[in-house]
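Here the complex is missing a single protein chain, while all its other protein chains stay put.
Right after this comes subunit A.
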Amino acid sequence: MNATGMTATTSRRLGNAALPLLGIVLVVWSLLPVYHMAVVSLSPDDELFDGTLAPAHPTLDNYATVLSQDDYTVQFFWVQLWNSIVVSGFSAFGILAIGTLAAFAIVRLQPRWGGLLTNTALATYVIPLSFLAIPLYKTMANYNLLGTRAALVLATITFGSPYAIWVLSQYARSSIPFELDEAATIDGAGPWRMYFQIFLPLMKPPMVVVGIYALLLAWNEYLLAFLFLSDEEAMTLPVTLGNFLNSDQVPWNLMMATALLYALPPVIIYYCFQHNVSSGSTAGGVKN
């Protein structure tokens, strides 16, 4: 009793000193690259190579340049932002549609092959996409879809839906009472009416989780967008960001301003839906 009491006090004293220190280290660690992005984006051209921790004469000029597309590196900023939004929106819609339909079939209609399909979906969920990217590029060329945003949307939907099926079917199995289906069947409702009138309205909570996952998946995708989209007016924002590196004299301040603007929507979504994002990641696969 005495011994344990002493260890507890000692560790508490130690903790009182060490914990705030750890806290400071974590804040610096987490913020440094983001702070750096902000500093560079606020630096005028002539201060870029000064190597200072904060700009001497901070300016919003770089943001003005990006937003008014006043440099050849950012001349398609708005249309590329729009492309990113469109690709994310269509991808999220497609992933939700495919995910809810498949989850409904597997869990509520209970076909014999339901387990097999779940396994297949899980296996495709964890396929390393970047090894499949080159054959996928050739495939899109065969389908005559190369260069179109549709190619990116279709690929994102295909690789995003296994996770959706997994999360949605777990929820459908555990949280929607099966008595509802029986009652609906007695009422004479077929599977499609059950899907639209009973299943979808009750699936809203996991659909928010999966929808956010899908939006961010599409918004953040670089490799496939880089391979599929070569025309500047069809590109999404991350491809343009990557292309900055090809310039002879990389305009780092413009690039960081663009990078920060591009990072803004996902950051806002994360903080508005923080609870949904983290509950989704726990439900998805690494559920305990």
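By our rule, a residue touches a chain if its C-beta (ideal position, glycine included) is under 8 Å from a C-beta of that chain, and two chains touch if they have at least 3 such contacts; residues count from 1.
Everything that follows uses one rule, which is that contacts and distances are computed from a predicted model.
One chain of the complex is hidden; its UniProt record names it "Sugar ABC transporter permease", one of "Dihydroorotate dehydrogenase", "(2Fe-2S)-binding protein", "Multicomponent Na+:H+ antiporter subunit C" or "Sugar ABC transporter permease".
Residue A:Ala105 is the one among A:Leu42, A:Val66, A:Ala105 or A:Ala214 that touches the chain missing from this view. Of the candidate positions A:Leu42, A:Val66, A:Ala92 or A:Ala184, contact with the unshown chain belongs to A:Ala184. Annotation for subunit A: contacts to the undisplayed chain at residues 4, 7-8, 11, 15, 19-20, 22-23, 26-27, 29-34, 36-37, 39-40, 48-53, 97-98, 101-102, 104-106, 109-111, 117-124, 126-139, 143, 154-155, 157-159, 161, 165-166, 170, 173-174, 179-180, 183-188, 190-192, 195, 198, 219-220, 222-223, 227, 238, 241-242, 244-245, 252, 255-256, 259-260, 262-263, 266-267, 270-271, 274, 278, 281-282, 285-288.
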